[in-house]
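One chain of protein is taken out of this complex; the other chains stay put.
Right, chain A next:
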Amino acid sequence: MRIVVAEDLYLLRDGLVRLLEAYGHRVVAATADGPATLAALIEHRPDVAVVDVRMPPTFSDEGLQAALTARQTVPGLPVLVLSQHVEQLYARELLADGNGGVGYLLKDSVFEADQFMEAVERVAAGGTALDPAVVAKILGGPGGSPLGSLTEREREVISLMAEGLSNAAIARRLFLSEGAIGKYTTSIFAKFEIQADDDSNRRVLAVLAFLGATG
């Protein structure tokens, strides 16, 4: 895959580039500030971009803004956002356009190289990858509908779905059969009133509804 990396700390940027290249991907641009990132995203239209939230020149949320702006120009441009902290607020902003291809992970997630690369690939394929910390925050929020109408098991399934796991992976995590997970997801789609479409899009919509359930 062709990848753009945006990270202002040299060590981390270098580490990310090495990691991605070690897994056989090509890093087409590595940027260190907001404007350069936006330019690189629009120019290269990478298969996926790995973007740090806080970057120069203002050290606020430059990277996030660059990613959001780029996705307005190039709808569905897959972006995996990395941060030292996770906020539901930012997750919503990233997912709001409903196009999928969004990841939002804590920086520590790069420690688990295999899982991290899976997340990168999932996002590149148009799926989602939300950090378990975000998912926990959503579950801790007010239990209004439609989240309140889910059973305990369905809540577990939707949480893992939001993290971006496939049915097979969820089944492994919960020690259930893949068929059982399929039933739960169908039930979740029904409760969230999501129409049958292609599966990955439905999953994104379900995650969106999951987020929306809090507000």
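Please note the rule applied: a contact is a pair of C-beta atoms (placed from the backbone, for glycine too) under 8 Å apart; a residue touches a chain by one contact, two chains touch by 3 or more; residues count from 1.
By definition in this document, contacts and distances are computed from a predicted model.
Visitor: Report the protein name recorded by UniProt for the chain absent from the figure; options are "Helix-turn-helix domain-containing protein", "LLM class flavin-dependent oxidoreductase", "Imelysin-like domain-containing protein" or "histidine kinase".
Guide: From the choices "Helix-turn-helix domain-containing protein", "LLM class flavin-dependent oxidoreductase", "Imelysin-like domain-containing protein" or "histidine kinase", the unshown chain carries the UniProt name "histidine kinase".
Visitor: Per the definition of touch given earlier, which of A:Q88, A:T128 or A:T185 contacts the omitted chain?
Guide: Candidates A:Q88, A:T128 or A:T185; residue touching the omitted chain: A:Q88.
Visitor: Go through chain A and note every residue touching the omitted chain.
Guide: With respect to the unshown chain, the touching residues of chain A are 53-54, 60-61, 83-85, 87-90, 92, 107-108, 111, 137, 140-144, 214-215.
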